[in-house]
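A single protein chain has been removed from this complex, and every other one stays in its place.
Chain nomenclature is as follows: A, B and C, assigned in order of appearance, with residue numbering initiated at 1 for each chain independently.
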Amino acid sequence: MQNLEQLLEDIKNKKATNPLYESLPAEIPVTGEGINRRQEFLQRKTNSDFSFLTGQKRFSELSQLEGNIENYIGMSMIPTGVIGPLCILGSAAKGAFFVPLATTEGSLLASYHRGAKACYLAGGATSVCLIEGVQRSPLFKFDNLGNLGTFLVWILGQIETFQNITEATSRYAKLTDMKSNIEGNHLILTFEYHTGDASGQNMVTICTNAICQYIIQNAPVQPLFWFIEGNYSGDKKATSQAFANVRGKKVTTEITLPGKIIHEVLKTTPEAMDEYWRSSTIGTIQSGSIGAQGHYANGLTALFIATGQDVACVSEASVGITRMELTQEGGLYASVTLPNLIVGTVGGGTSLPTQKECLELMDCYGEGKARKFAEICGALVLAGEISIAAALSAGQFSAAHQKFGRKK
Amino acid sequence: MQNLEQLLEDIKNKKATNPLYESLPAEIPVTGEGINRRQEFLQRKTNSDFSFLTGQKRFSELSQLEGNIENYIGMSMIPTGVIGPLCILGSAAKGAFFVPLATTEGSLLASYHRGAKACYLAGGATSVCLIEGVQRSPLFKFDNLGNLGTFLVWILGQIETFQNITEATSRYAKLTDMKSNIEGNHLILTFEYHTGDASGQNMVTICTNAICQYIIQNAPVQPLFWFIEGNYSGDKKATSQAFANVRGKKVTTEITLPGKIIHEVLKTTPEAMDEYWRSSTIGTIQSGSIGAQGHYANGLTALFIATGQDVACVSEASVGITRMELTQEGGLYASVTLPNLIVGTVGGGTSLPTQKECLELMDCYGEGKARKFAEICGALVLAGEISIAAALSAGQFSAAHQKFGRKK
Amino acid sequence: MQNLEQLLEDIKNKKATNPLYESLPAEIPVTGEGINRRQEFLQRKTNSDFSFLTGQKRFSELSQLEGNIENYIGMSMIPTGVIGPLCILGSAAKGAFFVPLATTEGSLLASYHRGAKACYLAGGATSVCLIEGVQRSPLFKFDNLGNLGTFLVWILGQIETFQNITEATSRYAKLTDMKSNIEGNHLILTFEYHTGDASGQNMVTICTNAICQYIIQNAPVQPLFWFIEGNYSGDKKATSQAFANVRGKKVTTEITLPGKIIHEVLKTTPEAMDEYWRSSTIGTIQSGSIGAQGHYANGLTALFIATGQDVACVSEASVGITRMELTQEGGLYASVTLPNLIVGTVGGGTSLPTQKECLELMDCYGEGKARKFAEICGALVLAGEISIAAALSAGQFSAAHQKFGRKK
Partner (left out) sequence: MQNLEQLLEDIKNKKATNPLYESLPAEIPVTGEGINRRQEFLQRKTNSDFSFLTGQKRFSELSQLEGNIENYIGMSMIPTGVIGPLCILGSAAKGAFFVPLATTEGSLLASYHRGAKACYLAGGATSVCLIEGVQRSPLFKFDNLGNLGTFLVWILGQIETFQNITEATSRYAKLTDMKSNIEGNHLILTFEYHTGDASGQNMVTICTNAICQYIIQNAPVQPLFWFIEGNYSGDKKATSQAFANVRGKKVTTEITLPGKIIHEVLKTTPEAMDEYWRSSTIGTIQSGSIGAQGHYANGLTALFIATGQDVACVSEASVGITRMELTQEGGLYASVTLPNLIVGTVGGGTSLPTQKECLELMDCYGEGKARKFAEICGALVLAGEISIAAALSAGQFSAAHQKFGRKK
């Protein structure tokens, strides 16, 4: 609580100062010299080792792949770069981060790097992990509503037992909520868990299965059918429900950019970005998207590949809300909100060679780091939204120049 | 047309025969011996080379990375395996394919491999690329509807000019359609293109920019603002509009699985899968998803990473419709429809070392291969949907065994 | 609880018997004689009076219109008929109901009447009001997340005070829940209430305003702006959130129709209806609807007009899920689920002359009747879904007859 108050004060008092972080030696063309300069810089700044990323060390311990792959034949190599410093004031992420991104899409890193630069010149982004929860939603089907009702009445008296089963099944999972949803003779129970620093999908499946086994063995009436997942929890897809609640971690990130920085770094104006945001948000609504954002998927995918996340979860993680508006002082307020960050810093692919190196570059490897990683995701995405909105809004100006500069 | 008729006849006459494809030496634990067996098998079957995947060859030509990455520091290594044979009867993909998947999620390949096995024992899947199109949607804002109207009336007379501009701008792009959408003083023009064998997002941006420059220079009235993209085309997000039309390539894939194969390979029954599909589709509708599918993202993400696709496009590509139902003969009809496959076999990351090897494994590298690749995507996704539906429906049976086997 | 157990037993033991309710004298052409027969029948059965509906009594007390209309010039006359008996087994609605519907759309009543007939021959529908809640969602905007956080921490300690304010403001409203939703510097608080037998939108606005006034006067930090409704509660629109939770009353209604009744009353087969449901549900998903249903709006609109409901709420009330499937015994299980029934039996237009007569026809006028009315809504909608699915599936048969009957 003390911490929360301190954090809230820090956020209120944040000033747009120009911090003196040294900038990463960036470059568009790829040169051996540039690679060396960046590696030297990052090793100095973060005390990191990239022996696997650079190819100095070669992967050989096949046993490490256990639980990650079947029918293995080798390693796909994905070009990986770094952006930053990404400056963050969060509940867990505090300070300047250099963020590794693995992609084959040219200009992606340049764009995020530019957004990050605007943010750190403006004093950094506030990024807060608000809530957490991973769900499994078993579906039970009955003969009729009468049997469903008898079953549900019994279920509602078992929550404590379900929590005990969860504790007995997993060291990390905590059952935090159970919701019921009736549709005719279908009952969907949504179990929501805290999953510690793991992304948690396997953990919640195992715990929910243990709970369901108990249910089936003890319930006063049996369902006709039941499935451990009724395709309701939002796994591997964009859904309105996960968007409106939480799936994994919900992060919101904000910044106020002074007009000067927008002019100098982003080569546009706060007014143009505001116009772009308003018009393009209406465009997004018309496209029938869930939420309204620009290109969350670009940054998240590249970060997820680099750090051993479940990359397919980009389907749900790339849903959220971006907002931009002029401030009274002539700057631009910008925020992103990502309610579906299924991420982890333990388990999954996080301990594989290059993945671990990439997590360590941000001091995000292992226990106690998942909220921090989620807050970095928010700040990364904010940088990307700012940069693309600037690029799209500036196009207007080039047109305006042509317009006003040409003879009639 | 001849080809189309032949294809339609082939589809009608497809019989569930047990083809004599030799099966890939699959394995769950990763062993050096297993790796060698698979590599030897694949080289024999597909005449492929995996020197980069296996690490025998090392990447050194930095110039190859031009246009793929900035601020490069090294290569992320993603474990890569193979499933198959995936047997396909399509307009471009015909025969048996071994499909490379890069992931860190355990059991993913095992599940897709199992689904592929059920499909090839059933004679293979029909997979057809139906339509193609990549869009850019510039937005123009005016003082009022009057100016917008004057502008639009002029625009509607320029389509041929726009096609000429497209031809002059790109060797591959063809402008196939232009739609207008008025909302107050906003006009969104959606330009739709064929982009050959490239995924095409950059191509359509460049062409649309050329068209817009022409518009701004020649239109009888000027917009107050315009942006090359009004966030309407569905780039990097799941949208109802792209789902209902096409974005990239639209593929539909179907198979009929005899009950015997479902029993033997999938360890469940057609009835249980049918029940699961029906109930879980209702679950999906309640979750507020776009379309209704299980886990397209898992297979697509792994394939996209392995083959140098724009992986962030999984956001939109993982939207579609899965359908399953009992047949009169007691088997199971299953289909998947993917309207948003943004994929390519040239450009992007396709020519990078391991990516090229992975594409060549399926004879999908280079020009003339994109439709083929899209049809493989459809068949892969179908295999995954069948396998997960089987797994989830069979859980019910294990529960039933407990139920009927225990004392009361 | 006793009641609940009894209800559950009743539902389980429901048998498809042919109850001996006397059928309403139905007719397609409108004749004076038919009108008289129906009025006589209804008066006998329900002891109702229709003097205003029939025009025998004329409306003259203008003061009754206070709070219902401004700039009044007269009365629109909407043709009104009756369907039924609609037989219901519910938690509040039990027995046979004759349901008044006001519409100008020909065949609407005939279709619902037919569906009701099938249901009562099958022993009636089970219809249960599961949960209740009406929401207001004020939005507060702050300088930054720090101020928002301080505000929210304070708010979370005031729930009891908010409940007291609610009690002091309204005799009927009970504050049952408060949820918070953070998006950048926006905070939306969703207050959920029970509103007794009123539809409750005004009630929750007044209570929420009283709460907000208290907040603004006592909160430790002030928002930059706030609005009593952030357009988040789903008022007068179909939304995924209201669909997934509850808005007003959530009702689910089910029935199992024996094949014999489907043949004789609905002139189709359970198999054809099952096919239609499956295919058309996929059609609905592709149309991008919220939920999946046929034509809830037809019956609800006509009932809402007749009974003085807020007819504009059809926007949200007409969202839900219809499900149909074959039973093991060769019948058809059908259910509807309506989570957004904003209805009341007091207040609004319920006490106006013809509206009160229509409510009294179902013994649904006044206090203690709202859940009953909601359960009737569910059964009405179920009758309509069954009838339209039968009509659409039978079309196939007429086609099949042509097909098999014609020369080749």
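To be clear about the criterion, a residue touches a chain if its C-beta (ideal position, glycine included) is under 8 Å from a C-beta of that chain, and two chains touch if they have at least 3 such contacts.
Everything quoted here is computed from the prediction, not taken from an experiment.
Asks: Which of these touches the unseen chain: B:L65, B:V128 or B:A173?
Replies: Checking the options B:L65, B:V128 or B:A173, the one contacting the hidden chain is B:V128.
Asks: Among B:T252, B:T281, B:T307 or B:S393, which one touches the chain that has been omitted from the display?
Replies: Once the missing chain is taken into account, the touching residue is B:T252.
Asks: Considering the whole complex, which of B:Q2, B:S63 or B:N144 touches the chain not shown?
Replies: Of all options in B:Q2, B:S63 or B:N144, contact with the hidden chain holds for B:N144.
Asks: On chain A, what residues meet the omitted chain?
Replies: 240, 243-244, 278, 281-282, 285-288, 290-292, 321, 323, 325
Asks: For the chain that got dropped from the picture, name the residues of chain B it touches.
Replies: Touching the chain left out of view, chain B contributes residues 4, 7-14, 126, 128, 130, 143-147, 149-150, 153, 181-186, 240-241, 244, 252, 254, 256, 288, 321, 323, 333, 335-337.
As a working rule, only the chains that are shown with their structure count from here on.
Asks: Provide the C-alpha centroid distance between chain A and chain C, rounded to the nearest whole angstrom.
Replies: 39
Asks: Where the centres are mean C-alpha positions, what is the separation of chain A from chain B, in Å?
Replies: 23
Asks: Please output the residue numbers of chain C that touch at least 2 other chains, ranges allowed.
Replies: 240, 244, 288, 321, 323, in rising order.
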